[in-house]
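Take this structure first; my questions come after.
Some chains have been omitted; the remaining ones sit where they do in the full complex.
Letters A and B mark the chains in the order given here, with residues in each chain numbered from 1 onward.
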Amino acid sequence: MSDPTSTGLFDPLFSTDAMRAIFSDRTRLQRMLDFEAALARAEARAGVIPDSAISAIESGCRAELFDLEALARAVGLAGNSAIPMVKALTALVAKSDPEAGRYVHWGATSQDAMDTGLVLQIRDALAIFERDLESLCGVLARLTEDHKATPLAGRTWLQQAPPVTLGLKAAGWLSASERHRARLHELRSRVLVVQLGGAAGTLAALGEHGLQVAENLAEDLHLALPDLPWHSHRDRVAETATTLGLLVGTLGKIARDVSLLMQTEVGEAFEPAEAGKGGSSTMPHKRNPVGCAAVLSAAIRVPALVSVMLAAMVQEHERGMGNWHAEWETLPEICRLASGALAQIHHMLGGLEVDPARMRRNLELTRGLVLAEAVTMALARHIGRMPAHHLIQQASRQATEQARHLREVLSDEPQVTAHLSADELQRLFDPANYTGLAEAFAERALAARADALAHGSGESG
Amino acid sequence: MSDPTSTGLFDPLFSTDAMRAIFSDRTRLQRMLDFEAALARAEARAGVIPDSAISAIESGCRAELFDLEALARAVGLAGNSAIPMVKALTALVAKSDPEAGRYVHWGATSQDAMDTGLVLQIRDALAIFERDLESLCGVLARLTEDHKATPLAGRTWLQQAPPVTLGLKAAGWLSASERHRARLHELRSRVLVVQLGGAAGTLAALGEHGLQVAENLAEDLHLALPDLPWHSHRDRVAETATTLGLLVGTLGKIARDVSLLMQTEVGEAFEPAEAGKGGSSTMPHKRNPVGCAAVLSAAIRVPALVSVMLAAMVQEHERGMGNWHAEWETLPEICRLASGALAQIHHMLGGLEVDPARMRRNLELTRGLVLAEAVTMALARHIGRMPAHHLIQQASRQATEQARHLREVLSDEPQVTAHLSADELQRLFDPANYTGLAEAFAERALAARADALAHGSGESG
């Protein structure tokens, strides 16, 4: 959780280096210092503090000048990370320029530094999420395109159902991912705002210059200026969590699908093979769905972490008591897990190994029963739906009991052969002929993505 | 949970009649039947089923014709609510028109009925949430306007801090509520879509007419047509949960604030008095914050329920195994609790009793210490920030030890009186003179709301 240069034992499995860097202690500190430097500039520009103070303050605002271990101990007493940071920064600045030291953190409160610093971290995180999600959408679009006509068994309740295509599956993943892109985009305008309120949120200490300083600060940091300080209104931050929670849910769904396809008894698609990946010490043949496991793990953990962010919204008056504190390690954890899951899915689908032949073979496992609907529908046109339904149901039972193919059973059935020829039956029992709109739906998803790309980062319906 | 005509023991406390009606078993059934009737019309229009079937099917699609108890028992065996509903509807229709009976639910799957029915319920729920939230925003705008200059103690960590105004507090509540309006608005385009996929999501049973039927159905129900069926992609539904989760977080924050203000030792604002409300059998004088308790209860429960919706997104292949089932009672519960919390806050703030005199008196509890910052800032202009800070800190300690007002202590201090006159000190210790931008921020929030109203249901920053 701490030192950006060390790597926790499970970090490479569950997160990415890039996201860990953003939420490392050192970067967290740096982003608060970025706030302090920008505040000094904003206040000098507004005439609140002397221009001469800027340079010394800026010079002190470098995280590498701070002793993180000492800071951590002080945080344990102070109750937040900004109080000791401001104290240390003030001492640091004062050493080189005592006059400038007086103007450190002028008129601000610790939450201003922590929250604006957090927003800067979130901005960096969003940039990565948007880039990686767009990249995943590219992979998904390719998969959709490549396999829009590759039939495999549909599966409902983990039971084989009429066939779908792998491209349709991918299109479903794609369509959801595009919606997540739209959500992340919408989030931006609400969360990328400066926080500056001073002790109680009125900026009273800045006298008549408060609003000007806030405007300058927002401009300096390229953040929006909100109507009013939002320190104890956490919906902006909590929405970051819920948006990522939704994303992780979709990633978990993809991982579930892939891991089920990888089962020994199914064997239709596989995470890419990689040296050292997913091997088992005792079972040389095994290729474990390591990426899926990491993503599924995130899909179990993140919902609960999101619930912490929502529960923590009930913050007292002008500053929360414990509930604000509950966010500090939770939102970074959500970002880390979401980034890791996104990277795993991207890697996994980018190199997905597909076995269309096995898909075909598996479609034969029920001896035609998954295509019962196809025949029912065809027969219904001749003898009506209910009679067709009953006839096929009975034949299906017979096929099951006698372990025969439904097609064979039906070939012996005069009511069927009266209306459907052997060729027609053969055609009806080819799964590729009963994938309905799978291809059309896949193309609609691709078209929607093209449309979204054409219209900015965009909305999708 | 069940009969719309009965009221559970805690229903009036935690929810609203209107929301319970939307999610009652009978309405749930009716919305599925609305889907079936619309499907029949859509299919007839596309030439898939005969026009003549419409009327008998429509006649059967009335919830009051069904035995809910029997249906519930059948659900226990079938594993979802649509299978027995379709069976019962088919029997019902067939009784009056055997031919039409064949075309009930033609080409659709049970999840199509359940999900589209759910979307219709969500549409009704959103209408109520948007109406009630807009109404709450109106109340909040009034409160902001009325009290933008009513000072009370700011409170951080539950300790008194420099003063704010009640209008600023209300503006914070308002600004967050406006953001929730924007979120609900954005949700609409993603969740108000039809679901129609057939057995595995390919609409194969509808042959070449699938897309036309889907378009007709969407048009008939005034819902959008999505790129492709979304049955096992639950982000649309889960986002409904997260959006309400965020809303409930803000409502909880308001309730926390009000309940703290109502404390015997604070006594600054009160839920409206009402016959039979909040009375205590043993303590005749008490007025319990019943509304706050109900809302805070929702703010504890809803985050966990939202986590269920997120965790349930990991749905297998073309239909979830248990995770889909996990949604069925959870999303309605979220809607019920959110609607109840919203109604309670609306009622509570609409009739909020405010005691500005007590607010003033409480501001004197620290004998001027909450205004130490004001004096520090004033003094800093004369003797520099650090000296001013140290002087006031020392005087504050003295004031605490001697139980004297800080103003008095400072009046004895030559370093202070050299720069600040008695009148100035008096002025500095008037909380109303140290509310900074409280009023300006309140007005910004009101302006932002006016702007949002002028531009549709709209975005807020």
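What we mean here is this: a residue touches a chain if its C-beta (ideal position, glycine included) is under 8 Å from a C-beta of that chain, and two chains touch if they have at least 3 such contacts.
None of the values given here were measured: they were computed from a predicted structure.
Of the full homomeric complex, 2 copies appear; what's the total?
The complete complex, not just the displayed part, contains 4 copies.
Throughout what follows, only the chains that are shown with their structure count from here on.
Quick one: how far do you have to rotate chain A to sit on chain B, C-alpha fit, nearest 5 degrees?
180
In angstrom, rounded to a whole number, how far apart do the mean CA points of chain A and chain B lie?
24
Which chain A residues qualify as touching chain B in the complex?
Touching chain B from chain A are residues 79, 101-103, 106-107, 154-158, 161-164, 168-169, 171-173, 175-176, 179-180, 182-183, 186, 189-190, 193, 198-207, 210-211, 224, 226-230, 232-236, 238-239, 242-243, 245-246, 248-250, 252-253, 255-257, 260, 296, 299-300, 302-304, 306-308, 310-311, 313-319, 321, 373-374, 377, 384-386, 434-438, 440-442, 444-445, 447-448, 459-461.
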